[in-house]
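Here is the structure we will look at, set down as structure tokens.
Note that this complex is displayed minus one protein chain, with the remaining chains in position.
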Amino acid sequence: MAASIRVRAILNGEIAEVQTLIQHPMDTGLVKDAKGEVIPAHYIQQLTFTHKDKTVFLADWGTAVSKDPYVKFGFKGAAKGDELKVSWVDNKGATDSLTATIQ
Amino acid sequence: MRNFSRGIATTNVMKKIVFALMVSAVCAGSARAASEADYLTALAAAESANKEAGRLRNQWTVTQAALNAAKKAAESGNFDSALKSAQDAEALAKASIVQATSEKQRWKDMEIR
Amino acid sequence: MTASSGPLAHRRLFLKGAGLVALIGLGNAVLHAAPVFAATNDNKYPDDAFRQKNAGDAIKALYGRDHEASDKIKLDAPEIAENGGVVPIAVTTTLPNVTSISFIVSENPFALAASYRIPEGTVPAVANRLKMAKTSNVIALVESGGKLYSATKEVKVTVGGCGG
Partner (left out) sequence: MSAMRVLLAVAATLGLGAAAIAADKPDPAADAKAFQDYFVKKFPKVAFDDFVNGPYSMNADMRRQWEEKEQFPPYEFALEAGKEMFAKPFKNGKTYADCFPNGGIGIRQNYPYFDDKEGKVITLELALNRCREANGEAPYSYVKDEMASLTAYMAYTSRGKRFDIKIPDDPRALDAFEKGKEYFYTRRGQLNFSCASCHVQSPGERIRAEILAPALGILNAMPIYRSEWSGMGTTSRRIVTCNSQTRAVPLEPQSDEYRNLEYYLSYVSNGLPVSGPGARP
């Protein structure tokens, strides 16, 4: 189970409304910790949503995206029960993914 | 207005006194820089006042900051600034004590009744 | 199997032996990387655009063209951010066949905050939470029908609390 990704995908008419909250520090690399050392940049760069093997949404993120990032969008052509694959990769190469079902 | 006429005479006297004071201050300033002893007595006074504020559960964060600054300056041998910071700390600690004691009654003024 | 790049590459090929395939691959990529703008087709992360400091350079690096204001873009952002770390910013547009939406925070250390690819069939609207270093213009860019449109709003940002 992807511990870092929370997805809510709800069909509203013909549009699937998708909200995602991801647990990630999104460190900018410009902040110092209590001891005065710079906390290195550590942020999600790309977040991809695929439905029936087609990318329905792709986010390119910089260091200005908030900690525990959130994004909301909608797309047509989905049906209740369809699967929506969500995956991210960060600047350290770490990744996580989750398959959610459209309610 | 009556003593105005005497005023002129007194001003000369005043000038002499002021002059003398200034001279002695300058001498005092340069001749005897704050010694470590001065600093230590001031530090002790500040710390005991801050301890009293602690007993009254009403210390200020800036008091501790001034104490730390005093100790830091003392470590680098700068007893003038160490003495000054210790005196600041004492003043702050005393103010926090006055605040605690006066508020014992004054808090009621703001109470919603 | 001729190495097409200069003498240096030749020498490297013989030395590395095992690295042969990787180098050739690298050689090809370098050759084909004509000035193509990542925002529109392949899924490459627009690293260069995110490294630009000011808005103008970031937009040029990402879209390679100027933008014109459009009243068909609704940019929703607070007047005074409750906290610079979490500023809710959303955009919707009635412009036709939108392919990309991006957010610029001009006064941030790096102007480009986020960029989104909007494939066919996806609603041209995005909501997200961005960080803002200080009071700044927020620019929402919408690429529609190969042209670039924008909406701008100033968001005031300051710290909270009474002192400490």
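Letters A, B and C mark the chains as written, and numbering starts fresh at 1 in each.
Note that contacts are C-beta pairs under 8 Å (C-beta built on N, C-alpha and C of every residue); 3 or more make two chains touch, one makes a residue touch a chain.
Just so we're clear, the structure is a prediction, and the values are computed from it rather than from any experiment.
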Checklist outcome for this item: Listed by label, the shown chains touching the absent chain are A, B, C
Item to check | Hidden partner chain, residues of chain A it touches | outcome: 6, 8, 19-21, 23, 67-68, 70, 72
Checklist entry - Which parts of chain C are in contact with the chain that was left out? => result 78-88, 90, 127, 129, 157-164
Next on the checklist: Touching residues of chain B against the unshown chain: what are they?
Outcome noted: 54, 57-62, 64, 92, 95-96, 99, 103, 106-108, 110-113
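By definition in this document, only the chains that are shown with their structure count from here on.
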Checklist entry - Taking each chain's centre as the mean of its CA atoms, how far is chain A from chain C in angstrom? => result 16
Checklist entry - Between chain A and chain B, what is the separation of their C-alpha centroids in Å? => result 58
Next on the checklist: Considering only the defined contacts, which chain A positions touch chain C in the complex?
Outcome noted: 15, 28, 30, 45-46, 48, 54-67, 69-77
Next on the checklist: With touch defined as at the start, can you tell me which chain C residues reach chain A in the complex?
Outcome noted: 43, 45-46, 50, 85-87, 90, 105, 108-110, 112-119, 121-123, 125-132
